[in-house]
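Left out: one protein chain. Kept in place: all the others.
Letters are used for the chains, namely A and B, taken in the order the chains are written, and counting of residues starts over at 1 for each.
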Amino acid sequence: MLSFILRRVAALALTLCVTAAVIFIVLEILPGDPAAVMMGVNATPENVAAIRAEYGLDRPAVERFLTWIGGLLTGDLGLSYTYRVPISSLIAERAQVTLPLAAMAVMLSASIGIPLGTLAAAKANTRTDSLVMGISQLGLAVPNFWFGILLVLLFAVTLGWFPAGGFPGWGAGVLAGIKTLILPAVALALPQSAILARLTRSAVLEALQEDFVRTARAKGLSWPATLRKHVLRNALVPVVTILGLQFSVLVAGAIIIENVFSLPGLGRLMFQSIAQHDIIVVKDLVVLFAALVVFMNFIVDVAYGIIDPRLRRT
Amino acid sequence: MTKKSLPFLAFAALIAAAPGALAQNRDAAVLCMTLEPPILDPTAGAAQAIKEVTYNNVFETLVSIDSASKLQPRLAENWVLAPDNVTYTFKLKSGVKFHDGAEFTSADVKFSFERAVAPNSKNAQKASFTPIETITTPDPLTVVIKLKQPTARFLEGIAIGDASIVSEKSAATNETRPVGTGGYRYVDWRRGDRLIYTRNEAYWGRKPAIKDVSYRFIADAQAQFAAIQAGDCDAITNFGAYESVDALRKNPALKVMVGSTEGETMLAINNAKAPFNDLRVRRALAHAIDRKAVIEGAMNGVGVPIGSHFSPAHPAYVDLTGAVPYDPAKAKALLREAGFPNGFSTTLRLPPPPYARRSGEVIAAMLGEVGIKVSIEPVEFPQWLERVFRNKEYDLSIIAHTEPLDVGNYARTDYYWGYNNADFQAMNTRANAEMDEAKRFQIYRDMQKKILDDQVNVFLFMLPKTTVAKKDLEGMWQNWPIPVSPASELSWK
Partner (left out) sequence: MSGPETIAAAPSFRRSPWRHPSLIIGGIIVALIVTAALVSLVWTPHPPTKLNIPSRLQGPSATFWLGTDHFGRDVFSMLMVGARNSLAVGIVAVSIGAVFGVLLGTASAARSGSWLDEAIMRTADFTFAFPAVLSAVMITALAGPGVVNAIIAIGIYNIPIFARLTRSGALQVWSRDYVMAARAAGKTAAQITMRHVIPNIAGLIIVQATIQFATAILAEAGLSYLGLGTQPPNPSWGRMLFEAQTTMQRQPLLAIFPGLTIVVAVLGCNLLGDGLRDVLDPRVNRSRS
C-alpha cells in the first residue's frame, strides 16, 4: 500500500515538473512582445526597453525559467505584466468568484442529478425512467453558454429577478454575491446534472444486481431502507468519483460561462490574460489548473486503490 | 424546462424590460465602460482606459481639454507665450495639494515633464514633450518652458492625460495606488470588476457633486445592455451593441446620446507591398467599398462617413466623401488596368473591436464582388500591434485612429502604412511650425486632399460615441475630443 502511494506521489511530482517545463517552452515562443503590448501604438523603442528591463524580459530563458519555478515553489507567482500587481493576489481575488461558482454548480448538479438518477433506476424501464432519461438526453445536448444566454434573457432582462452579470464582491453581502452566481451556476450545472443522472442510474442498477441487496430484500428490509442502506452507499462511490473528475470540465465551462455573465473569475482571467498577452499570468494559471486536476486524479487513484486492492498494480 | 420556456422567451424578449424601481442614491454613481485599464498611472501606459478613468478625476494637467474640445486652464492659472514663439510662462494655481497632503508646486511640473522624456520613461506620448528645451522654476508658482522651435500644438500636447502632473513622492506607486491633485481619490480597485473613488474633500476647485463614484468594467456589450436595463449601471460611457440602442431608447428611465469621437476608422493598406504599391489598385479598393452599406451593416447606421483622414468636427475639415464614389465597375476597370483582370487574393487582419471585425466582414464581401478574394484573419490586439503595426506584416487591416488631429502620422516614413511622400512630409513640417491658425488650417486642408489623391488608405467613418445614462444623470460627455469620462462633471438632477 505504502509503495503504491509513494509511486503515485512520484508520478504526481514528475507530471507537475513536466507540465511546468512544457508550458514555459510553449508560451515563451508566443509571438508578440508583452512589453510592446503594454506601451501600445505610440511606444518608442526606449519605452519598450524600459519595460523589458523592469520585468526582466531581457534575461536568458533558462534563468527566467528557474526564477519562475523557484517563485512557484515559494508561493511567489510573480507580477502581472498588465496589472502590475502580484499574481497571487490576482488569483486569490478571482478564485473568490470561480470556486464558489464551481461549488454551487457541483451542489446543484448533485442535488438534481443524483435523486433523478436514483428515481430512474428505482423505476427502471417504466415511463418515469424514460422521461428522466429523455430529459437528461436533452440536458446533455444543450450548450451551456446558450442556456446561459437564455437564462439572462428570461430572468435578468425580462423578469429582472437576477442581475444579468458582473459580481458585486463579497463585500456587498453574501446574499448579493450568491444571487449573482445563481444563473451562471445553473447554466454550468445543467449538463453536469444530466451526466450525473445517467451515471447514478447505471450505478444504482448495478448495485441492485448485487447479492447483498437481494439478501436484504429477502430478509424483509423495506424497499426505501434497502435503497438507503445498501444500494446508494455502493452506487455513490463511482458517482462521487465522477464528481471529482468533472472538475476540469467545470473549469473549462467556467471560461465560457464567466464570459457570458462577465464574471471576474479565473476563467475570465485566463481568457483576458491570453488576449492581453500577460504570459506570466497564463503560465501560472495553467500550472495551477494542471496541478489541481492532477491532484484530483491522484486522490481518486489512491481512493480506488484503498477500496479495491486489485487496482494497485497500475 | 428549456423546452417550455423557448416560445415564451422569444415573446418575452420583445417586451421592453421594466426599469429598476429602486430609489436613486444621489451620493453615488456607477459608470460602466468596456475596457479595464491595466494600471492607473496615465503617464506610464498607452491604454486609453487609463486616461478615461483618471483624467480630471485623480490626476490633473496644467491645461485641460473640455467636452467642447476647448483648452481650459486647470492647474495653470494662466499662461503667456512670449513673442519669440518658444517661451511659455505658466502661473500655477495656489493652495493645491496632492491627495497625500504634499503641496503642488512648480517643482512637480518640472519633475513630471522631465520624467516623461527621460530615457527610461514609459510615457506613451513622449513626442508631446520632446519639443521642450528647458524647464525653469523661478518661484513655486511659476514655470517657464522654453521650446527648441515654435510648436503650434504644444499646449494641446500637454493637455492630455499623459501629461498629468504627478508628485515625485508618489510617482513610483501611481500605477497601483494613484495619488494626484484631482477631485476624486482612489479607494479600491477590484481587478476585472470595478474601480472605486471617493470625493477629495480637500479639493482646491469646485467640489464634485457626487461623493462615491465607481467605474465598472464590462467587456461584453450584451452584458452592458443587461446591466443598464437592470439599473446596475448609471451610465455606459460608450455602448458597443449598436442594434440594441433602439431598445434602450424605449426605456423611459434612460437617455441615449450619440456623439462623435476623434476616431477615423479606415481600411488600412500596406502601401509598400505589392500589389498595393500601385495607386490604381488602392483606388480600386476605394471604388469597390460602399461606405454607406458598411456603416449600415457594421454600425447599424451610426457613424459619420469620412473621405480622408480628418475629423468633420474640426474647422479645417474638407468634405471629400464624394471624391471617390462607390463604383464597382470602375474598380474592376482599374484592376484590369493594373494587370489584375481576374482580381487577386489578399488577407485582411482584424483587431478585436466589433467595429473592426464587423466592418471587415462587410468589406471582404464587397471586395469579393470586384474579384478580390479576401481571407479574414482575426488577431488579438497584442498580435495586431506586433505583426501589423510594428512589423508591417499585413496586406489590409481595419482600425480607428483615435488621437485628435493625427494626420501628421502620414509624414512618418516608418509608419505601418508604408507611405513615404516628400511633399506630404514638407507640408507636415510647415504645419507644425506655423503659428498662424488660418494659415495652418489651410495646410491641413491640403494635407487631407494629398492623402486622398494618393489613396493611402480607404477612409470609412468616424467612430461614434454612444452614451447611455439614466435620465437624471447630468454631465456625461456627448462627444469625445479626447476619450475621457470625468466624474467630477457629473450630477444628479
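One rule holds for everything that comes next: contacts are C-beta pairs under 8 Å (C-beta built on N, C-alpha and C of every residue); 3 or more make two chains touch, one makes a residue touch a chain.
In this text, all values refer to a predicted model and were calculated from it rather than measured experimentally.
Colleague: Which residue, B:V362, B:A411, B:M427 or B:L460, contacts the hidden chain when the whole complex is considered?
Modeller: Selected residue, touching the omitted chain: B:V362.
Colleague: With respect to the chain omitted from the figure, which of A:T15, A:T67 or A:S88 is a touching residue?
Modeller: A:T15
Colleague: Write down which of B:A28, B:I376 or B:L405 is the residue touching the left-out chain.
Modeller: Residue touching the chain left out of view: B:I376.
Colleague: Of the residues B:A247, B:L279 or B:A313, which one touches the chain left out of the display?
Modeller: Among B:A247, B:L279 or B:A313, only B:A247 touches the chain that is not shown.
Colleague: So which bits of chain A touch the chain we can't see?
Modeller: Interface residues of chain A facing the absent chain: 11, 15, 18-19, 26-27, 29-30, 124-125, 137-138, 140-146, 149-150, 153, 195, 198-199, 202-203, 205-206, 209, 238, 241-242, 245-246, 248-249, 251-253, 255-256, 259, 270-271, 274, 282, 286, 289-290, 293-294, 297, 313-314.
Colleague: Touching the missing chain, which residues of chain B?
Modeller: Chain B touches the chain not shown through residues 2, 6, 9-10, 13-14, 220-222, 225, 240-244, 246-247, 293, 296-297, 354, 357-358, 360-362, 364-366, 376-379, 383.
FYI, only the chains that are shown with their structure count from here on.
Colleague: I'd like to verify one number: the distance from the centre of chain A to the centre of chain B, where each centre is the average of its C-alpha atoms, in whole angstrom.
Modeller: Here chain A and chain B have centroids separated by 39 Å.
Colleague: Where on chain A does chain B make contact in their complex?
Modeller: 31-34, 36-44, 46-47, 50-51, 53, 82-85, 90, 93-94, 138, 142, 147, 150, 152-154, 156-160, 163-167, 169, 259-262, 264-265, 268-269, 272, 274-277
Colleague: Name, in rising order, each residue of chain B that touches chain A in their complex.
Modeller: Result: residues 2-3, 5-6, 8-9, 12-13, 15, 17-18, 20, 38-39, 45-47, 119-127, 175-176, 190-193, 216, 218-220, 222-223, 225-227, 229-230, 232, 352, 380-383, 385-387, 389-390 of chain B touch chain A.
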